[in-house]
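With one protein chain held back, the other chains of the complex are shown just where they sit.
For reference, chains read A, B and C in written order, and residue numbers begin at 1 within each chain.
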Amino acid sequence: MTTEKEKIANKYFKCNKRERTAFELGIKLGSLFHQFIGSPVSEKNVEILANAMEKTTERQAYVKSAEIHINLERSKKGKKEGIFEYTTLTEDMIEAKVLVEFKSVEAVGELKYIEELNYPLMYISKLD
Amino acid sequence: MTTEKEKIANKYFKCNKRERTAFELGIKLGSLFHQFIGSPVSEKNVEILANAMEKTTERQAYVKSAEIHINLERSKKGKKEGIFEYTTLTEDMIEAKVLVEFKSVEAVGELKYIEELNYPLMYISKLD
Amino acid sequence: MTTEKEKIANKYFKCNKRERTAFELGIKLGSLFHQFIGSPVSEKNVEILANAMEKTTERQAYVKSAEIHINLERSKKGKKEGIFEYTTLTEDMIEAKVLVEFKSVEAVGELKYIEELNYPLMYISKLD
Partner (left out) sequence: MTTEKEKIANKYFKCNKRERTAFELGIKLGSLFHQFIGSPVSEKNVEILANAMEKTTERQAYVKSAEIHINLERSKKGKKEGIFEYTTLTEDMIEAKVLVEFKSVEAVGELKYIEELNYPLMYISKLD
């Protein structure tokens, strides 16, 4: 965005730049999750869907890069096979790693299903 | 799907095969629309997002092919430019054409913004 | 919509009115599914989410009524308990019944998880 408009936007924030970076990271992981959950997916479109998720995430503000992997195996383990040869994307299948940078602060956020928690956790794996 | 399971599924339907084909077509257009609306999009990811939408639609039951185009121009016309260099996918930007086949009945459905209606219309353009 | 605009829209359709009704029904079920999958849900918001899904479906063209039930039990059966006290809405939890009417043709469509298919089936249960 333009420097001028960015300055206007920044006035709305009541936090320091590290907290802002963490906030921007959270937005991206929450967006990713809720935008694509439910998409039909099988071995035939899994690569292109993951790629589109990466490139779509990379369009958002302050994102430097995104790496996304869809783990179809998790789906196969958790569900019996349905009548059609695809499943729908569920949260436990997404493995994402997003790098954002705001005013020289870089942060990495991850989304990953954690076995011992039985939960797809979004977390900050690096912030500096 | 397996022939056996498909037979079981078919028993639930109280309609003829042309009506079934029309129904399947409607499902695909409704799904496409509501799954991807809201995705960040710009010139940099527009091709890959449209491609992922095609391949995702093609995974669904009875779809033979899908052609999808995202019209970024419509977005530019309708909105002033925001502070970041992307927009979110809106219904009037999608141009889709989906071919389904059920028991040798083929039908083509389209989603297109119709100027004189000011509305993104989903319609059956061919059924035979 | 206005009679005049509806006439313009109808010209785009190459099918009879029963097929059109089936198509409209498919759109509504596909939309419902892909719009709401992924929403956080627990006993505390299940009623209001189902109600919003009904009222949202009823806003769409040609819908006369929608009845939606979210079956949290299905979620409990299929998954171990996560670390937080909610789950995300999955397709097998939705039980929907939608009535549409187009030019005096009425049709009922349903979305229901079918045990013997291991699949959330969308089907036309009545068309006349």
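Everything that follows uses one rule, which is that contacts are C-beta pairs under 8 Å (C-beta built on N, C-alpha and C of every residue); 3 or more make two chains touch, one makes a residue touch a chain.
None of these values were measured; they are calculated from a predicted model.
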{"item": "Chains on display which the left-out chain touches in the complete complex", "value": "A, B, C"}
{"item": "Residue of B:Ile8, B:Leu72 or B:Leu117 in touch with the missing chain, whole complex considered", "value": "B:Leu117"}
{"item": "Interface residues of chain B (partner: the chain not displayed)", "value": "33-34, 37-38, 78-84, 88, 90-91, 117-119"}
{"item": "Residue numbers in chain C that touch the chain omitted from display", "value": "1-2, 5-6, 9, 31, 35-36, 38-42, 44-45, 48-49, 51-52, 55-61, 82-86"}
{"item": "Absent-chain interface as seen on chain A, which is shown", "value": "5, 8-9, 12-15, 18-35, 107, 109-110, 114, 116-117, 119, 121-127"}
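Just so it is clear, only the chains that are shown with their structure count from here on.
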{"item": "Distance between the centres, which are taken as Cα means, of chain C and chain B, whole angstrom", "value": "17"}
{"item": "Rounded Å distance between chain A and chain C, as computed from the means of their C-alpha atoms", "value": "28"}
{"item": "Residues of chain C whose C-beta touches two or more other chains", "value": "33-34, 117, 119"}
